[in-house]
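Here the complex is missing one protein chain, while the rest keep their positions.
A, B and C are the chain letters, set down in written order, and residue numbers restart from 1 in every chain.
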Amino acid sequence: MSATAADLHSYRVVGFWQSTNGKKVVMALTGIMMFLFVISHLLGNLLVFAGRAQINAYARFLHFDHSLLWTVRSTLIIAAVMHVVVTIQLALRNKKAQPISYLRKEAINSSYASRTMYWSGPIVLAFIIFHLLQFTAGYIHPETRFIPNDVYHNLVTGFRVWWVSAWYVFAICLLGLHLRHGLWSMLQSVGLAHSLRKEQALKRVALTISILIVFGYISIPISILLGFLR
Amino acid sequence: MMLNANIPSGPIEQAWDKARFDMKLVSPANKRRHSLIVVGSGLAGASASASLGELGYNVKCFCFQDSPRRAHSIAAQGGINAAKNYPNDGDSIYRLFYDTLKGGDFRAREANVYRLAQISVKIIDQCVAQGVPFAREYGGLLANRSFGGAQVSRTFYARGQTGQQLLLGAYQALERQVYAGTVTMVPRTEMLDLIVIYGQARGIVARNLVDGELSVHIADAVILASGGYGNVYYLSTNAKGSNATAIWRAYKRGALFANPCFTQIHPTCIPVSGDYQSKLTLMSESLRNDGRIWVPKMKGDRRSPNQIPEDERDYYLERRYPSFGNLVPRDVASRNAKQVCDEDRGVGKSGLGVYLDFSDAISRLGEKIIRERYGNLFNMYQRITDEDPYKGPMRIYPAIHYTMGGLWVDYQLQSTIPGLFVLGEANFSDHGANRLGASALMQGLADGYFIIPYTVGNYLAANRFARVDESRQEIQNTVTTVRETIINCSPSEAGGPSIRSIASWAKLYGSLAA
Amino acid sequence: MTRTAQGLDTAVGEIRALREEFWQNVTVPGSGDDLNQNLEKAGRVADFFELAELMCIDARERNESCGGHFREESQTAEGEALRDDEHYSYVAAWGYRGTGEPPELTKELLEFHNLHPSQRSYK
Partner (left out) sequence: MEFTLKIWRQKSHNEKGEFISYPMDNVSPEMSMLECLDVLNETLMVRGEEPVAFDHDCREGICGSCGFVINGVAHGPERATIVCQLTMRHFRSGEELIIEPWRAEAFPLIKDLIVDRRSFDRIIEAGGYISVSTAQAPDGNAILVGKDAADQAMDAAVCIGCGACVAACPNGSSALFTGAKIAHLGILPQGKPERDGRALHMVAQMNAELFGNCTNIGECTGVCPKGISLEVIAIMNRDYLHASWKRREALEATIPPALERNTHRT
């Protein structure tokens, strides 16, 4: 029943990109890039609390060199695309690897965040597209006029629309959920050494960072809705 | 009939060297022209297959499980002996030789036992190099412990899973040869008969357990490493699948069976709890280092152990054997346990059990140290019995564990059928009437790694092997015998549902054999 | 854990009777053409029947106590195992002579040139 070893030797090296492990490294690295963007974007946005002049100056600063701006933007777009491409490839492979589902299946050790990555990811992506259309391109800007170069105005008027804010808060919460697993998972995928105790600590750090990011972001629409920023 | 063990003459220390020098060699180019069959993939079978594959022979290795890593060697807990004398406590090859022979009550061959002690040293080196994670001291050196009444510390161990780690080492070496193409693994296939042509063992008839197909495998020599026959008692510490079919069918083809009555009873097993029970679970003998064995003095005393005051307890091993106490050899401990149970002083629901009490050790050393030493065994006990051994004593009872008897082999490990070699527990060779703790792993690996690669070569070089056609009459007759035995069990022949299931048959004779 | 001549004789008879009953009544559900764990077991059990008989014959023949083999007839006054080196210092190798036929005993005498056999004592 077991065929001899010799006739089954068919030589094909599974390269880095073809291997699931390699793809996970790609996913982790692109994830780190986007995570760094999420942090810097948050720090910039929080300038809204410093006043109209500050945040608008910051926005002008970002635009001081268009080629640099587009380099950063295209890097992020490529990262996002690769992140999505490897996810789809891996997801298709996983479906093939586990084609028959159990009549009953219990999750006993995985977090809610880790099990919902396939949902939180696409929703956050949809949100980012909406968000770019609203605040960067200005195509969608319900109920008021979009004024290029007046970020403060756009923010405040944009978030005054309740459903824009609600959609924003919801998406940011999902981003937090995504990061809660993603931050820890990327360390695992690139092979950061850890013991069981360190694993718990790293997961707590990931959770803390995610919560800080969520609070940081949603503080803006909430302040606007409550009238602290006008 | 005269039995010639082929022991080299001269001093015992040089016997093995002399034997190897006298052996004929197979030239490297000719090795790949020889095919060998190995039945069994435990310590002996896997190590033999790997070593023979490394030498360049064409090896086919059979096991009835789904993978060679399942063989029952994996369940050995305690450790493996070797006369390394690392602890500097006076151990030597000669002392290991003496202990083994004396422990076996002088019913084993001197030369074989001496060779085993000699080889023991190399086994440890081999296993360390393979990556077996033996226990280490803080300085990075190998750790040792004492075992089974030996007065020196010569047992190497990997937590309570030494057998598992040694088997995985041999399994990995085997898989390396499978990759190299020298060994073909044939899992889920059971040997059902031996093919003997012109008096030589030339192959086997095997049944594929998945599709039931019978197949004939021809080779220049056949090596049986299929383990012992402890399951003859039905309830034993052997795996459910462990069977004697390979050696028994070889016996029926003319191999002699030596000392079948030498079986070993292990004193520290978890007692039987009901009729449905399918097997007995062994707990390492090392428990006897710190536990005290006792039963109530009064007959039929059914009080719970904590209600029995100290002066109504009979520490019978300490009483009868003041110098060895709870550490008497396995056979003595087992027999005494049975004796007190026969006197109606046994404990537990069935009355078949004695207490193994750690309360003294816990109050002397503290629960933490006991947990470090025996934590995994205590957990296992608790998982099976739902009783907490830190609070009350464990209940233990002896159970069949190992069989020293097996197919008769000479110094070259060859049976009375030329070309049929037998290794490990399947042969009778090294343990006499009783086996010392931590010696079974040693013997399996010595046979597989360090003896059979030479002795098989000698046999192959000294004999000629005609091409064998599968249509030969002898082979067809063998296949027919096998087929008839199988058909005899099938419903089409006898008809009607069985009045007794196979397991109940097994239980019945098991109770008789005991 | 202890054996007596009489017990062993009875056991041999009972094992034989049981084996006959086994072959008359054994049936295994399913077929031999696919995975059938009970068919595997049946073959193994059949072999164990025969082996059990040989075990008892060997134990009956070895009229001494040594190692794991304890014959009640051969014990010291204190109830410890008593070996009989004069008569039983050999390997008992049994040869098959056909179903139902008593097996043939061949002895390989054990010689001790380096160690002198001594009684074990753990007192």
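Structural remarks
The rule is simple: contacts are C-beta pairs under 8 Å (C-beta built on N, C-alpha and C of every residue); 3 or more make two chains touch, one makes a residue touch a chain.
Small disclaimer: the values here were computed from a predicted structure and weren't measured.
For the chain that does not appear, the touching partners among the shown chains are A, B, C.
Summary of contacts with the chain left out: across B:Q14, B:Q277, B:N463 or B:Q476, the touching residue is B:Q277. Listed residues B:A83, B:V113 or B:A173: the one in touch with the omitted chain is B:A173. Interface with the hidden chain, as seen from chain B, comprises residues 47, 50-51, 54, 65-72, 74-75, 84, 86, 122, 124-131, 133-142, 158-159, 161, 164-165, 168, 171-173, 175-176, 178-179, 185, 187, 210, 237, 239-241, 273-274, 276-279, 281-282, 380, 383-386, 449-450, 453, 491, 497-498, 501-504. What chain C contributes to its contact with the hidden chain is residues 29-30, 34-35, 37-38.
Those residues of chain A that touch the chain absent from the view are 1-3, 5, 8-14, 16, 18-25, 90, 93-94, 96-111, 114-115, 117, 181, 184-185, 187-196, 199.
Simple rule for what comes next: only the chains that are shown with their structure count from here on.
For the pair chain A and chain B, the distance between C-alpha centroids works out to 57 Å. Rounded to a whole number, the gap between the C-alpha centres of chain A and chain C is 72 angstrom. Multi-chain contact residues of chain C, defined as those touching 2 or more other chains: none present. Shown for chain B are the residues in touch with two or more other chains, namely 210-211. By the touch criterion stated above, chain B contacts chain C in their complex at residues 1-3, 5, 12, 64, 98, 101-102, 104-110, 114, 149, 190, 192, 209-212, 229, 231-232, 243-245, 248-249, 251-252, 254, 256-265, 320-324, 328-332, 334-335, 338-339, 398, 404-405, 408, 416, 428, 432-434, 485-491, 494-503, 505-506, 508-509, 512-513. Against chain B, the residues of chain C that register as touching in their complex are 1-3, 11, 14-15, 18-19, 22-29, 31-36, 38-52, 54-56, 58-59, 62, 66-70, 79-81, 83, 85, 89, 91-96, 103-104, 106-108, 110-115, 117-118, 120, 122-123.
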